[in-house]
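Pasting a structure here, questions to come.
Left out: one protein chain. Kept in place: all the others.
For clarity, chains are labelled A and B in written order, and residue numbers in each chain start from 1.
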Amino acid sequence: MLPAAGGEDEEKWLAEGIAGLQQNAFYMHRSLDSNNLRDALKYSAQMLSELRTSRLSPHKYYELYMRAFDELRKLEMFFKEETMKGCSVIDLYELVQHAGNILPRLYLLCTVGSVYIKSKEAPAKDILKDLVEMCRGIQHPVRGLFLRSYLSQISKDKLPDIGSEYEGDSDSFIDAVEFVLQNFTEMNKLWVRMQHQGPAREKEKREKERSELRDLVGKNLHVLSQIDGIDLDMYKDTVLPRVLEQVVNCKDEIAQHYLMDCIIQVFPDEYHLQTLEILLGACPQLQPTVDIMIVLSQLMDRLSIYAASSAEILPEFLQVEAFAKLSNAIGKVIDFQPEMPIVSAISLYVSLLTFTLRVHPDRLDFVDQVLGACVKKLSGRPKIEDNKATKQIVALLSAPVEKYKDIDTALKLSNFPRVMDHLDNATKKVMAVVIIQSIMKNITYISTSDKVEALFVLIQGLMKDMDGTQDEELDEEDFKEEQNSVARLIHMLYNDDPEQMLEIIRTVRDHILIGGPKRLAFTVPPLIFSALKLVRRLQVHEADEIDEDATTTPKKIFQILSQTIEALSSVPSSELALRLYLQCAETANDCDLEPVAYEFLTRAFILYEEEVADSKAQVTAIHLIIGTLQRMNAFGVENRDTLTHKATGYSAKLLKKPDQCRAVYACSHLFWVENQDGIKDGERVLLCLKRALRIANAAQQMVNVTRGSSGPATLYVEILNKYLYYFEKGNPQITSSAIEGLIELIMTEMQSDNPPSDPSTDAFLSSTMRYIQFQKQKGGVMGEKYQPIKV
Amino acid sequence: MASRRRMLLKVIILGDSGVGKTSLMNQYVNKKFSNQYKATIGADFLTKEIQFEDRLFTLQIWDTAGQERFQSLGVAFYRGADCCVLVYDVNVMKSFENLNNWREEFLIQASPSDPENFPFVVLGNKIDIDNGNSRVVSEKKARAWCASKGNIPYFETSAKEGFNVEAAFQCIAKIALKNEPEDEIYLPDTIDVAGNRQHRSSSGCGC
């Protein structure tokens, strides 16, 4: 058809065409100015001859056409003036037919025809009918399409539509519709035929050109949509069936896809809604290569926007059973096209789901139906591994989760987990993360153990090792992030009722314990604290003495906790386990459960002895133990002695002297607790402090003492501060002379300059001395107490 | 010839899909309005005869597809425009933000000789919706943008209620009329080559 041409050649041909066109237009204008009709017709026909070229692509041809079009407007005005001057339009109509070539002749005929219709000397419908028939003379696709497009353009405002000044008898607008439909049909035929003209090797180029030309065909549908006379009945009975007939019968992929899109876009929503069956009925008849997904999702997009535009429209959707029809049509399309890739099928379900979520958010059954249909399609197939398809499934499953902002609703969808079954492990994890994020974002509490159970099925990809993944290289950071999200999720599993909460805790425990050692370190702590919170609530309840024979008691919970932490201590997370034991011990203490608290502390000590090997970790752990023990008041004398004895013993056995020293003076607080039934064992406090001093002294003796701020001199000042502390608290064993002695000792040590004291120790000492001065000058009881201290 | 040329004023309406280009044109030309959304395909015009300072003009108003996929043949129809009308929906921020793109695209494609002074008119449409409660582009903001682009005349319209449509098109016609015609001055070759050219053109199939 078109000779293969480079862009440069085409530019040249276009320039030539324009030059020829301008030249003839120039002479045409001159003839018009001198009222020489015959010459005007001659030059205009020559001008229009430029449109006979076959060498231009549709884009370039359009440029040429537009120039000719503009010139023809001037000719048209001239014709109009002529007829007003008394020249017969019928004569003109005859006259232009003398043009030698058919293409210029038809352009001129259309131009006069436009004036003819305006003159109303003949019914519009007759003239239009004549013109649309005559245009059959051009069978070259590009030239024919542009000519007919010209006809459509000049006639657009002259159709005998209802209310138009060209309206004829009662039903004349039907003629208008006929005219447009006929022109549309002819144009579509030309357009489709183009595909089959020329050598096969130029197919791609032809398709590109066809694609450029498509709007010429589609514009007819736009014209139809603007005809007021077309009411719903006429659209339903005549227009849509006729258009669809053409679409289906042309059996051309490009045309079908484009025209379906046009139909959906140019006709109003209420028409679509009322003719869904007809429109959707065409879908399975289209060529298998047509991307129905795009077509249907555009339709559903439009309809859902329409549904959202006003509350009054929704009943209409229900009345016409829009969902059922769409669902049915999609089912049919998928059945009719067994070759359809799975990703396309799922995409169809995604768009249907989006539609129903937007239009019928309250119809959970619709959502489940869509998921069910998807399960049906997926069943019997191996797990989906196509990346695009899994993405679509994630989109499918995410849609209801995001829409309802409430995982509870998604948990009610029976087909939700079934769709998930078809996912590979990696995608299951992705979905699990989506679900958890939704819960976190919307702060949704999962309030029964059944729901927790259902939720854990959905997120099992994160909860345990899946088959076949053991060998997979798992990125450490990713794993951490995943497990942290599970940890956060555990705080969202909550019920106000203690019974139900305990059930939830049990369920969570059962699930996390099978998670394997790597997960436990993440999942156990939040469960422990969740349970401790429950204990707290029971404590408050118990205080009210509401329920004597409650089945949920702190004791039971502590039992669960004990077992759960044990699981953690058997994996290399002993320091974490130790901390959790201490937390439990404190809470048990607050519940006045001495044996339980004792048991927890004992376990903490065992872990300390057997598992905590690193010296820094030991220091941290022993301070935690001391801090915890210091607060506990549930113990009888004997138990307390055993525990404090152990704590002081371990403190003195730390690896480094400064660590020993600090732990030992911290232990002094175990013997001095300022609460209602406080322990105030001044002698043992003093023993601890003296022991700390001895250790500090020993540290001083060591040659290789660590330099820096935590050198032994600092230890002395720290101990001095402890002395001051107990002095103020009224420990009779701590006397002013003991303090003076200690200050003297420090001064000597600092002056000995071995090792040279560092500025921070100096500053510490001087701020301590300032403090003593401050207390002395403060007056009152404290000032008096400090008076004896000479500095 | 020049006088005949000046009787026709070509106006192009541009703007995002759904801002109401077709509705504005229909309201102005046919005094009709429909709430239904119908996409426009390609480009199409309506004409309206107007009287201005005792002379009769034909206003050729080109309505265009806001959706790019319905503009497959390109924009050759921009050529020779006397005025370009940019429409946005006061309730849709994006449609306002896109005005700049539409304006620039027009100037590139139509390549008027004096792009700085090419006449534009901006219409902020759909001011009737929800009594203006849903509007997101303030008049002030729109006017500021118009001012920054060389004092483009600005109208707030409602195609639905016909509000300000007539006034807007009056202004459009007026400034279109002021636009200097840009017809390339064609000087014919001294030799009449019509005969030769006939020959060249016959490379077509002869229809």
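Worth a mention:
Operating definition for what follows: a contact is a pair of C-beta atoms (placed from the backbone, for glycine too) under 8 Å apart; a residue touches a chain by one contact, two chains touch by 3 or more.
Keep in mind that, in the parts below, contacts and distances are computed from a predicted model.
Chosen from "Ribosomal RNA-processing protein 41", "Vacuolar protein sorting-associated protein 29", "Putative exoribonuclease II" or "Exosome complex component RRP45", the protein name that UniProt gives for the omitted chain reads "Vacuolar protein sorting-associated protein 29".
Shown chains touched by the undisplayed chain in the intact complex: A. Check A:37, A:320, A:342 or A:440 against the missing chain and you find that the one touching it is A:440.
Taking the complete complex into account, A:721 is the one of A:195, A:328 or A:721 that touches the chain left out.
Remark: the omitted chain is touched by one listed residue; of A:199, A:636 or A:759 this is A:759.
Checked against the hidden chain, the listed residues A:117, A:410, A:666 or A:692 yield one contact partner: A:666.
Screening A:101, A:220, A:304 or A:583 for touch with the missing chain picks out A:583. Residues of subunit A in contact with the chain left out of this view: 440, 443, 480-481, 484-485, 487-492, 522, 525-526, 529, 532-533, 536, 579, 583, 586-587, 590, 619-620, 623-624, 626-627, 630-631, 659, 662, 666, 669, 673, 708-710, 714, 717-718, 721-722, 725, 728-729, 759-760, 763-764, 767-768, 770-771, 774.
The definition used in the following text is that only the chains that are shown with their structure count from here on.
Centres computed as Cα averages put subunit A at a distance of 40 Å from subunit B. For subunit A in complex with subunit B, the residues that touch the partner chain are 16, 20, 22-27, 29-30, 32-33, 46, 49-50, 52-55, 58-59, 62-63, 65-67, 70, 73-74, 77-78, 101-103, 137-140, 143, 153, 156-157, 211-216, 218-219, 221-223, 225-226, 228, 261-262, 265-270. By the touch criterion stated above, subunit B contacts subunit A in their complex at residues 1, 4-5, 7-8, 32, 34, 36-42, 44-47, 58, 60, 65, 67, 69-74, 76-77, 79-80, 184, 186, 188-189, 193-194, 197-198, 200-207.
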